[in-house]
Each structure stands twice: as C-alpha cells, then as structure tokens.
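Take this structure first; my questions come after.
Removed: one protein chain of the complex. Kept in place: all other protein chains.
Coming up: chain A.
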Amino acid sequence: MIELQGIEITYDDFIAMNELNITINEGEFFTLLGPSGCGKTSLLRTITGFVSPSKGRIIIDGKDVTDESVEKRGVGIVFQSYAIFPTMNVFENIAFGLRVKRLSKKAIKEKVLEIAQMVDLSEEHLQRNASELSGGQQQRVAIARALVLQPKILCLDEPLSNLDAKLRNQLRVELKRLQKQFGITTVYVTHDQEEALTMSDKIAVFNNGKLEQLGTPNDVFNNPTSDFVATFIGDSNVFETKELATFLNAKNLSRPSGKSYLRLNHVHTKPIKEAIELEGVVTNVEYFGLYSKYTFKTVSGLTLRNVEVDLSNQMNIGDNVTLYLKQRDFIHL
C-alpha cells in the first residue's frame, strides 16, 4: 500500500530522518512512535506531501507520488489541533473539500449527511458553530472532513495529545472503532507508548531520525531489539549484565557485557516455579489505585521495582520480602 524507499529528510544541515525503508500494508493501523524531535512528524508530513524528502521515493498503491502535490495524493489528514475552520459551521467544515471539487449542492449534502451519520454527528451538530464543539466532537468533525473525500490513506498527527486523560482514553477507543469500520489504511503519529500499544497493528519506533524497531505491539514490548526501545516502551529494571551475573549468582547468562532489562511485571513477590529467589526489603511504595509499584533493596545490594496488581497483597516500607525472578524473563541487549 505505502512503500517508503530510502527516505531521507533534511532541514538545511540537520538530518530529520535517515535512510528509511518501510512498507505499510492495506487496512493497517500503523503507528510512528518516538520522543519529540525523533522525526516521526516530519515523516508523516512527507507522506502527506507537505515536506519533500531529500532522498528516496514514496510509493502509494504502486504509484510513485514523491513529486505529487498534497491534494493529489489521496491522503486525508487529521491535525494535532484538528484545524477546524473557526469561521464555518460543522456542515461547512465537512463540505469544504467537496466544494473545492465543485460537486453539486445535492451531492455535497448527501455525502456530508452520510459521513456525519457514520461518525455519530447528528443533523443538529452539523448546524453548530465550530467553537461550540467539545474535544471529542471536534475530532469526529476532523475525521469526517478527511474521510468524506474518500482518501486511500488517513494520516493522524498526535490527535489525542492535547486532551485530558479521561477523554483521551474514550477517544482512543472511538478512533480505533472508526478505523475498523472504514477499513482505511491509517498512519498514526504519537509519542505516547500506551496509545501506540493499544491501537496499532504495527509500530515503528524512532529515535534521533532512525528507525529503532518495527513490529507488532507485542514484539516491541516483549522483544525489544535496542536499548532505546527497551527503555522507551514499558517500565523496566535496568542492569549492567556484568554486575547482574554476580548478584543473581547465575553463571550461564548468554552475554557477559551490555545491559539487561526486566519488566516490572516479571518481578514476583509470590513463589513461582523455577525461579531465582532474592531476599530483600521494601524501600518505597507508590499507590496508583488499580495497582501499586514497589521498590526493593535486595540483601545482595540490587535495587528492583515491581508492579503489584493484587491489592490484597499490601506491603509497607521496611517489610521483609522474598522476590522471585525467572532467568528467561531477562532481556539481554
């Protein structure tokens, strides 16, 4: 569907994206994930046509669109701010692209009503002024406005980043539902790992203009291939592999150097089979409501953190505990 071949993006001397080759399949929800300044937005803007790559080709549906102008690529965009035109009502906003295409009034009305129904905007909503919309409604208008032109691809640039936590969770579900309903190939930019993990079919993790890892959410979470991915996605205990060997008293670690990672959920306070046992004491407790995070200091001097979902298992600072770790849960990079 979308092939990015050897894409390089530069701004004067600064390289925003380095020699990138990826393929996005039809109907996929593809997320570009990374911290601010990693090049993900530049890449999205290159796919949409607002930025020209200094090297490489962009192929959409087998057609080279690298030099094609924005409006001819068949790519719909939902901006971070939603960019709802403030001087137009909802209907006029959605109808904007159809009017540019000079469709008849009747056709415009039909199409707007049809798409509005699909994104759950009532006829009353259509007459409202843009300033009277809630964050969620603005998002639906922005999506409807992009989808009414029947693009092949929908690009979303951090559309949830400015909303409060509750609304963000709500809209995340809605966005995913709409994507499935339309079956449209979606390229989604975010810096929020939770968003990426919950919504995506595939995630491309970027750092400093370089692709760090490409894979399913399960892949990037459980099998990170770089230090950056291991620390950026999910919460981990990080160790120098060398010192870990002494602490764990385990001689058969695959690699003697580098770093090792252990996800918080892999540090257990209840006995499990074939585990390494470490004696320790609770040094800090963070209560999150649905779960708690604990920090322990082991007798051997190791600091470990875990996440405890079972709230019946409350511990206090100073409590003595036995920790159970499985050697195969360690990720050595």
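Going forward, a contact is a pair of C-beta atoms (placed from the backbone, for glycine too) under 8 Å apart; a residue touches a chain by one contact, two chains touch by 3 or more; residues count from 1.
Note that in this section contacts and distances are computed from a predicted model.
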### Task
Look at the options "Cytochrome c1", "Sarcosine oxidase subunit delta", "Septum site-determining protein MinD" or "Iron(III) transport system permease protein" and return the one that UniProt uses as the protein name of the missing chain.
"Iron(III) transport system permease protein"
### Task
Identify the residue among A:Thr31, A:Gln138 or A:Ser292 that touches the chain left out of the display.
A:Gln138
### Message
Which candidate, A:Ile7, A:Ile84 or A:Val189, sits in contact with the chain we can't see?
### Response
A:Ile84
### Summary
Touch rule applied to chain A and the missing chain gives residues 48, 50, 70-71, 75-77, 79-88, 96-97, 100-101, 130-131, 133, 135, 138, 145-146, 149, 161-162
